[in-house]
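A protein chain is absent from this complex, but the other protein chains hold their places.
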Amino acid sequence: MGRVRALAATLASVPITLFGLILITFLIGRVVPIDPVLAIVGDRAPQDVVARTRLELGLDKSLPEQFIRYVGQLAHGDFGRSVMTSNSVGTDIARFFPATLELATAALLVAVLLGVPLGVYAAVRQGRWVDTAIRVVCLSGYSVPIFVLALLALLVFYATLQWAPGPGRQSVAFDGTVDQRTGLLLVDALLAGDWDAFWDACKQIALPAAVLGLSNMAYIARMTRAFMLESLSGEFVITAKAKGLSAAAVVWRHAFGNILVRLLTVVVLTYAGLLEGAVLTETIFSWPGLGQYLTGSLLNADMNAVLGATLVVGLAYVVLNLLSDLMYRVLDPRVR
Amino acid sequence: MLVAISNLRIAFSTPNGWAEAVRGVSLTLGREKLGIVGESGSGKSLTARSLLRLLPGNARVQADRLAFDGIDVLTASEKQMRAIRGKRAGLILQDPKYSLNPVITAGDQVAEAWRAHKGGSKRAARQAAADLLAQVRIRDPARVANAYPHELSGGMGQRVMIAMMLAPDPELLIADEPTSALDATVQAEILRLMEDLVSRRGMGLLLISHDLPLVGHFCDRVAVMYAGRVVEELRAGELAHARHPYTRGLLDCLPRLSHPEARLPVMQRDPAWLRA
Partner (left out) sequence: MIVTRDWLLTEAPASRGQAAWGRRYRLWLQLRRNPLAMAGLLVILALIALSLLAPWLATHDPGVQDLSNRLARPSAAHWLGTDELGRDVYSRLLYGGRITLGMVVAVVVLVAPLGLAVGCVAGYAGGIWDRLLMRVTDVFLAFPRLILALAFVAALRPGVTSAVAAIALTAWPPYARLARAETLGLRGTDFIAAVRLCGAGPGRIVLRHIAPLCLPSLIVRVTLDMSSIILTAAGLGFLGMGAQPPSPEWGAMIATARRFILEQWWVPTAPGLAIFVASLAFNLLGDGLRDVLDPKQGA
């Protein structure tokens, strides 16, 4: 019974959080010193055009009324019109989001495949030099600004060694050759059976995904280590050893098995964090994703686009948080 | 002789140098029931765990002799140790709430112990686990086998623990305060079960406890530890003739129905016991 209630409380918190998210973006949109009307019609528009646009946008109403209107528009998927691309922001986001999703997913793979073994290894060797070395690597990973890492990666692997192709999601030869179905280039290329395009996309994503993944690997490794240390100090680990199990079985089946669910929730939250890193990474690798859309809009003071993108990222955060919470409840026998 | 310990010293590295927790313990154990009694920090658990080499990494173990059935535990390879752990000597810990793996079902944990030493299929192991659970007098082995540890009571958990440690037919059972975390009514039941299984299989038992009368009741011999040393060793029947003031103190501060006392005596500790 308690479990059902806890679950209900979690689910009930989602609309409240969403409401808060929308309220924040709404308020940010209203404190802008730039007049949204002038941003649309331009500085030199005649007085009556300005006045009419103001009415159209509902800016003559009170703030609460404007907020209700804003929520109503969002409910219909209407984020307003982007000044920069003159498309509806919703359309723009739908076009740019898959690229970010693809990059973040690839980066997450890098982060997990490197971070988890490193964390486990560091915990098993706690206090030895390997542990210290991994600690320094991780703290460096936390400390390096991702845009510097990205620039240096371009300098070394693209300009100097020429191992990686230049920035972009596709090289020029393959531009627009793959039918868009999911918007995820790797998936689309596979669906089309176009192996050359797939291979090209793999080469293009490798460097940005590695940069983004490495800078997030640190977090996963540190959390894995912390969880493992706690788990390894458990009495049940003594029991497992006393049974005569091999070191591998003790570490992986017993100690790691105990942290698996908690680790999964961390991984999901990392995924959310990757969206943030993606903004800076995309700018440098000319990756046509939400991050680049966001920074482009920022520089053009295109507030509808900025707030729309911010809201979508916030939404993704909420969904991923909820997912990690639900996973925890479903997978952990102690909570189940 | 199953166990031979001579001049065992265990120390831990601390910021202020080595702190000795066990300071020259000597014990022997055959196929008999030996109880080790002492207060928290007296080194009784460390002594027992050092026998299976299960001490934390920052512990330093030294001994003139630390042997299990003639195998030198100090120099044995990890592989040799694994052949002892579980297979030849089982270890039961204090609180099943912590000593059982919380995310694996009871049955799987018992089956794992069985399979680690006897091999065979998973099915066979699971069948064996159910049999073992029945042997420790669990009425509904099928249900308990599918339960997670947190779904079991303390007494039930400890039965699972016993079943798990008896799975590979060991020659020695080390029980480290096996009933301290249990309700008083369940304590006696679990101890009787353990004694029964140990006697029937002709195993050795090393029972660690802070409860002197209890140990005296279930064991053949009792070793009393204080501050990392064995201060007195005697037959269980001769507890009343204990000579060391610490042992006497432990016995004297128990309430008796036959001689009620308004105020129980408080033990006066003599610093000389530390040097003895």
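Residue numbering begins at 1 within each chain, and the chains themselves are lettered A and B in the order written.
Quick note on the criterion: a residue touches a chain if its C-beta (ideal position, glycine included) is under 8 Å from a C-beta of that chain, and two chains touch if they have at least 3 such contacts.
Here the structure is a predicted model, which means the values were calculated and not measured.
Between the chain not shown and the residues A:G29, A:P165, A:G257 or A:P333, the one that touches is A:G29.
Contact with the undisplayed chain is limited, among A:D78, A:D194, A:E235 or A:E276, to A:E276. Touch with the chain omitted from the figure is made, among A:I16, A:A75, A:L161 or A:A248, by A:I16. The chain not displayed touches subunit A at residues 13, 16-17, 20-21, 23-25, 28-29, 31-33, 132, 135-136, 139-140, 142-148, 151-152, 154-155, 159, 222-223, 225-226, 229-230, 272-273, 275-276, 279-280, 283-284, 294-295, 298-299, 301, 303, 306-307, 309-310, 313-314, 317-318, 321.
As a convention for this text, only the chains that are shown with their structure count from here on.
As a whole-number value, the distance joining the C-alpha centres of subunit A and subunit B reads 51 Å.
Within the complex, the subunit B residues that touch subunit A are 49, 52, 54, 57-58, 78, 82-87, 90-91, 93-95, 98-104, 112-113, 116-117, 148, 150, 161, 164-165, 168. Taken in their complex, subunit A has these residues touching subunit B: 126-127, 234-236, 238-247, 249, 254, 257-258, 260-261, 332-334.
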